[in-house]
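One protein chain is absent from this view; the other protein chains keep their places.
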Amino acid sequence: MKKMLSVLLAAIMMISLLAVPALAEDAKVLTVVTWDATTTPYLVAQKEAFEASHPGVTIEYVDVASQDYAVKTTTMLEGGDTSDVFMVKEIDNLINWQAQGFAAPLKDFDKDYDYSGFKGTEVNYAVDGVQYAIPFRSDFWVLFYNKDLFDAAGVEYPTNDMTWDAYAELAKKLTDKEKGVYGTHYHTWLSAVVNWAVCDGVNTLADKNYDDLLYFYKLYQDLEDAGACMSYADLKASGLHYSAAFANGNIAMLPMGYWYVSTLIGYNKDGTCNFNWGIVAVPHADGVAAGSSFGNLTGAMINEKSEQKELAWEYISWLGGEEGAAATASVGARPAWVSENVATVMSSVEGFPADENSKAALLPSAVAMEWPVAEKVSDIKTIVNEEHSLIMAREVTPEEGIEEMNERVAELFE
Amino acid sequence: METALHSKEIRKDNPVLRKILRVIIWILLIALAAFTLIPFVWMISSSLKLDREVFAFPMRWIPETFHWENYSLIWQRVPLLTYFKNTAFIAIVVTILQTLTSSFAAYAFAKLNFRGRDALFLCYIGTIAVPWQAYMLPQFIMMRSMGLYDTLWAMVVLQAFSAFGVFLMRQFYRSIPTELCEAARLDGLSEYGIWARIMLPLSKAAIATLVIFTFVNTWNDYMGPMIYLTRDVNKTVQVGLRRFIQENSSDYHLIMAASLCSLVPVSIVFLCLQRYFIEGIATSGLKG
Partner (left out) sequence: MSQAEARKVRYKMGKLERKNTLIAYSFLAPNFIGFAVFTLVPVICAIALSLFEWNGGDISKLKFVGLDNYATIFATKKVAEKGLGYFFDRADLGIALKNTVFYTIVTVPLTIACALILALLLNKIRGAVFFRTVFFFPYVSSMVAICVCWSFMLMKDGPVNQMIMALGINFNRGWTADSTMAIWSIILVSVWRNMGYYMVLYLAALQGIPRELTEAATVDGANKWQQFLHVTLPQLKPTTFFVSVMMVISCFKIYDVVAIMTDGGPGRSTKMLVTYIYDEAFVKVRYGQASAISMVLLVIVLLVTIIQFGSEKKFSND
């Protein structure tokens, strides 16, 4: 017992000596809380570009796991963390932070700031007319396709003007069970399967009526029954990530967010996948303009507890603006700032598909928000996602699930 | 239950039936052990495959070719050594503090009469019942004001005084006859003396049990470090592992290799202490 203890004590002392952290404080270090800092190419590009144009300032990322981002950041802010900038992953994070008083209002800084390049999307970050964050990335959904599989099957590539029915037919045509080829792939998210209903710019997922999702659930189930896509149950259990699934080379089409472009370019570079791919606009429903899509914003806000708010403003205004947008676009991500210049940067990124359709897909005709800013939106999200998982796992029929969505969301507002 | 039923017909003096019983016990044990180990076998086999082979159907238990390079790959990709160091620090300090203070407190609860004992004990039990998630926030705000945020010491104080250790030790102490203490008191031993000379030696097995459980719990804790430790130099194995899984969500072979690596230190501690554990039981006279 004594020997044991003395060994343990010696071990502790050694370890505690080793564990003393060396913390170098610099007056001009800007701490930015973000997710997946080491694996996200645009964060690296932004940091390099900002530090190059602002000598003497260092950006230090505080890296948080993406799945835990909301929880971890809320706890950090709750505990009085003084990091200067927090990146905004979901719009409702910012709405919560604003209500809690963690987000510094930008009205002291943004008098002369030019918001025009955001094309109005920045209002999603405003509460009662006051801006609380600057968007710097705006992802909309496109349809990825594997050119090699289309060539092998002798089928023409998808186009920028295609209806959902035409898409479903195409998916079935490309499915080849013997070769293990799937015509298309749906990730498990609600957004990947039925969020298309908001593309018309009229419907939103918070409008308390979900009947318009029915068409897309039916479409999905039809494709799953035909073996044209992997089953939801398997994807859920295996946790197979869409990026790996598509990169395997046996999936012909994949509706996914624009961010996947930079991942695929990276995969082509490091040899993870070798096939040719392209993007087109997502299919559209009858009566909805071709090129309509939905998307999401990513932004940055200043922590109310930051001791260098001016510098933080300098950073986030740069990040959202023309220069930051160029840095973001240089690695294939889509900045929130839209201009001729930025579009050119995006399409000239090395590894971006060279065909005209892919370039044209960069300019969607309309982008609706995946989730609107609305009352009780986080409760609605929970309900819709719960019912979504039941429909997808075929526990209930789409009709029953949608009925349930309508009822439960209505109950929220009684 | 089943073996017990079998033993119903077996008298001590029937060597043939005895042998059959033995065989049945062994077969049962081996079957159960196989069931217990299957996931680990799968883990090992997948950690030596290519990522595509992990999902192949039908499943192969033994990979076609062994890809040992997976292990060197994860060693390059994850700062496992830093994670191990941090986790070891937390686990060791917590284990020592927990064992000492709770055996001390448990003695009072088990063998001393004082006012408010039952109420206080109920407080302890009560907090075991409260999920940590419920009071995580008040606790966090407090720790933050003490300047413990993002330090390894936050994890130490968080877990070192848990009510569980006190409860466990109290249960063990209660099984030691009170007459022993009474006799020692009559011999003029102080309460501290009784604790040190009688209770502590008698409870070696209990202490070993507590040490193993505390160490393992601390080592495998995920939520705590996730909330409290932010910088990479402070991260623990579990948080590091989860990060790795999230960043490489489809590289199942690498995930399994990393998971296996994370198991090694705990297994070593467990195997080492297990011997001590048995010894403790043998020497403490608990066996009779």
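Read from first to last, the chains carry the letters A and B; within each, the first residue is number 1.
Keep in mind that, in the parts below, a residue touches a chain if its C-beta (ideal position, glycine included) is under 8 Å from a C-beta of that chain, and two chains touch if they have at least 3 such contacts.
Keep in mind that what you see is a predicted model, and the values were worked out from it rather than measured.
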Self-check item: Which displayed chains the hidden chain touches across the whole complex
Solution: A, B
Quiz item: Where the complex has a chain not shown, which of B:Ile20, B:Ile125 or B:Ala183 is the residue touching it?
Solution: B:Ile125
Quiz item: For the full complex, which residue in A:Asp151, A:Asp222 or A:Glu395 touches the chain that was left out?
Solution: A:Glu395
Self-check item: For chain A, residues in touch with the removed chain
Solution: 70-71, 74-75, 77-78, 96, 99-102, 231-234, 236-239, 378-379, 382, 386-387, 389-390, 392-393, 395-396, 408, 411
Quiz item: In terms of residues, what is the contact footprint of the unshown chain on chain B?
Solution: 1, 3-5, 7-8, 10-12, 25-26, 28-29, 32-33, 35-40, 42-43, 57-59, 97, 100-102, 104-105, 107-109, 112-115, 117, 120, 123-131, 133-139, 142-143, 157-158, 160-168, 171, 174-175, 178, 191, 195, 205-206, 209, 212-213, 216, 219-220, 222, 237-238, 241-242, 245, 252, 255-256, 259-260, 262-263, 266-267, 270-271, 274, 278, 281, 286-288
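Here is the rule we go by: only the chains that are shown with their structure count from here on.
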Exercise. Report the residues of chain A in contact with chain B in the complex, numbered from low to high.
Key: 1, 4-5, 8-9, 11-12, 15-16, 18-19, 21, 36, 38-39, 62-68, 71-72, 75-76, 78-81, 238-241, 243-245, 248
Practice problem: In the complex, go through chain B and note every residue touching chain A. | Solution: 51-52, 55, 85-86, 88-89, 92-93, 95-96, 136-137, 140-141, 143-145, 149, 151-152, 204, 226-227, 230-234, 242-243, 246-247, 249-251, 276
